[in-house]
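As you look at this complex, bear in mind that one protein chain is not there, while each of the others sits in place.
Letters are used for the chains, namely A and B, taken in the order the chains are written, and counting of residues starts over at 1 for each.
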Amino acid sequence: MRQRLFNTVCFLILLVLAAVFIFPVFVVVINSLKLKFSITNAPFVLPNAETFSGVENYVTGIEKTGFLSALGWSLFITVLSVAVIIIFTSMTAWYIIRVKNTFTSLLYYAFVFSMIVPFQMVMFTMSKIANVLRFDNPLGLIFIYLGFGAGLSVFMFSGFIKTVPKTIEEAATIDGCNTLQVFWLVVFPVLKPTAITVAILNTMWIWNDYLLPYLVIGQDYKTVPIAVQYLKGGYGSVDMGAMMAMLVLSIIPVVVFYFLCQKYIIKGVASGAVKG
Amino acid sequence: MKLNPYRKYFPIFVLPCLVAFLIAFIIPFIMGIFLSFTEFRTVSDAQFVGIENYIKAFADGSGFLESLWFTVKFAVISVITINVIAFFLALILTKSVPGTKLFRTIFFMPNLIGGIVLGYIWQVIINGVLLNFNYSITSNPTFGFWGLVILMNWQMIGYMMIIYIAGIQNISGDILEAAKVDGAGSLITLTKIIIPSVMPSITICLFLTITNSFKLFDQNLALTAGAPANRTQMVALNIYETFYSRNGYEGVGQAKAVMFFIIVAVIALAQLYFTRRKEVES
Partner (left out) sequence: MKNKILSAILSIICVFACLSLASCGKKKENLIYYLNFKPESASVYEELAQKYEEETGTAVKVVTAAANTYEQTLKSEIAKSDAPTIFQVNGPVGYDAWKDYCLDIKDSKLYSYLTDKDLAIKNSDGVYGIPYVVEGYGIIYNNAIMEKYFALPDRKTDIKTVGEINSFDKLKAVVEDMTANKEKLGIKGVFASTSLSSGEDWRWQTHLLNIPLYYEMIEKDMEKDPTLSLLDADEIKHKYSKNFQNLFDLYINNSVTPKTLLGSKSVADSMGEFASGQVAMVQNGNWGWSQISGIEGNTVKESDVKMMPMYTGIEGEGNQGICIGTENYLAINKNVSKEKQEASLKFLEWLFSSETGKKYVTEKLGFITPFNTFKDDEQPSDPLAREITRYMSDTSYKNIPWIFTAFPGEAFKKQVGNALLDYAQGGKTWDDVEKTVISQWKSERS
């Protein structure tokens, strides 16, 4: 009996909290459907016949920010960066663990070290180097992301590879596989759960990253966060309606991604933490 | 000694990653330390000035100390609130309450939304509430401070909750059963069994919340941009502004960045050291 009462109380608390968590998104959605001058003055009022604006905010917002191309660039940069990160850091991590010498352990510590360094420390110099080397385009940015994402990713792969027995690799080598084949045909399939975790963590980071792409490629290839921030001042005034609409549009892909891969995301976050 | 057969694969396995890492991180990092002792505009024109930049960083009007203090206060409060709330949510959600999966889904969702977008969402909400009292988020730095704390909680609680849930689920049922048989109350179970067993989760959650709180930038930029009068400016934003909004202060910005890095590194390592020691003890 007590147990049931306890459960009911808990359930109610959770229900309230869940409402609190959803509320902000809800507010943004309703405001995106209102005329721009009826937003700041009454954000919690539902649109009515007088203030309802239909999809107008969405149209102006997309037009002003170039949102569709921003979405494309975000997608392109995120997916390719994550793929590149997975491919190269898993190989590097495996090499570091299997070839144990002073150099590789030094390298390992350098990767781990990079995880705690704040971005501001290298912000200026890194964007300078990226400019000088002409990495200030989407492909160059992907390369930069590989370097920046390497810390966490190598660290997580290494943690897992340590637990993988060498015997299967040795068996495969005896069977005549070369090292690349050993890695991709034998080792990588075993790493798959970690790879998913690494992919999820990097996706969440790169998709939402603002400052790095802003400094490296800036205005030419706006990503979604840059497009949203640009709306703030790019036209001399903040069009609150368009702003709300863009916020909604930038949440949609995230929600879709979340519902498609929820299982992996939750697992990835949990196991990513355990390894750390 | 036999050479490791894998060694010749260095160019394929390590080189791409290493080059990227050198370009994106190692070289900028070393250059950054060097540049913090120089005056420069375009890097190639750097002039050695000793520790002048470090002195200037603390000068009046540079805002570094103020932003640092603001960040520390913010970090302390957010780290505590996020972890306490996330932990209790995890406790409840590992009990047999209906709809746990749905709740988990909802609580985690804000974490996927980017900092810039989050900042603007909360700006609308907070301004909407404060409007009833004829205030806005920029009327008073206290509003901005709590706005950031609420935002950070909203974003991070779900993530930490997932980690705590994983930790709690790892506790073997036998131990809990044994405790129940021994007549341990729920408070004793919590303090003597659950908390010690989830110590690894606590370590990682503290690490993530502390470093994220200190490094917060996007949310700060979007929510208040430092207003009013830079009094809700956090260190990361202060450094950014020093670099990009003032000509001739690039060196000072870099010096601030070096100090910021040292502070974050010391705090993060100290925290890892202490909580890890606790893990071993239990």
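Some points to look at:
We take it that a contact is a pair of C-beta atoms (placed from the backbone, for glycine too) under 8 Å apart; a residue touches a chain by one contact, two chains touch by 3 or more.
Remember, predicted model here, so these are calculated numbers, not experimental data.
Touching the missing chain, out of A:F23, A:F37, A:F52 or A:F103, is residue A:F37.
Per the touch definition above, the residue from A:L139, A:L185 or A:I252 contacting the chain not shown is A:L139.
Check A:F21, A:F183 or A:Y230 against the missing chain and you find that the one touching it is A:Y230. Touching residues on chain A toward the chain that is not drawn are 37, 72-73, 75-76, 79-80, 127-128, 131-132, 134, 136-139, 214-215, 218-221, 229-230, 232-238, 256, 260.
Considering the complete assembly, chain B touches the hidden chain via residues 41-42, 59-61, 127, 131, 134-140, 225-230, 244-248.
We adopt the following convention: only the chains that are shown with their structure count from here on.
Computed centre separation for the pair chain A/chain B is 16 angstrom, with centres defined by C-alpha atoms.
Contact residues of chain A toward chain B in the complex are 7, 10-11, 13-14, 17-18, 21-25, 27-28, 31, 39-44, 88-89, 91-92, 94-96, 98-99, 101, 107, 110-111, 114, 116-126, 128-130, 133, 135, 143-148, 150-151, 154, 173, 179-180, 183, 204, 207-211, 224-225, 228-229, 232, 240, 243-244, 247, 250-251, 254-255, 257-258, 262, 265-266, 269-271, 273-274, 276. Against chain A, the residues of chain B that register as touching in their complex are 4-7, 9-10, 12-14, 16-29, 31-32, 35, 42-43, 89, 92-93, 95-99, 102-117, 120-122, 124-125, 127-128, 131, 154, 158-159, 162-163, 165-166, 200-201, 204-205, 207-208, 211, 214-215, 217-218, 221-222, 235-236, 239-240, 243, 250, 253-254, 256-258, 260-261, 264-265, 268-269.
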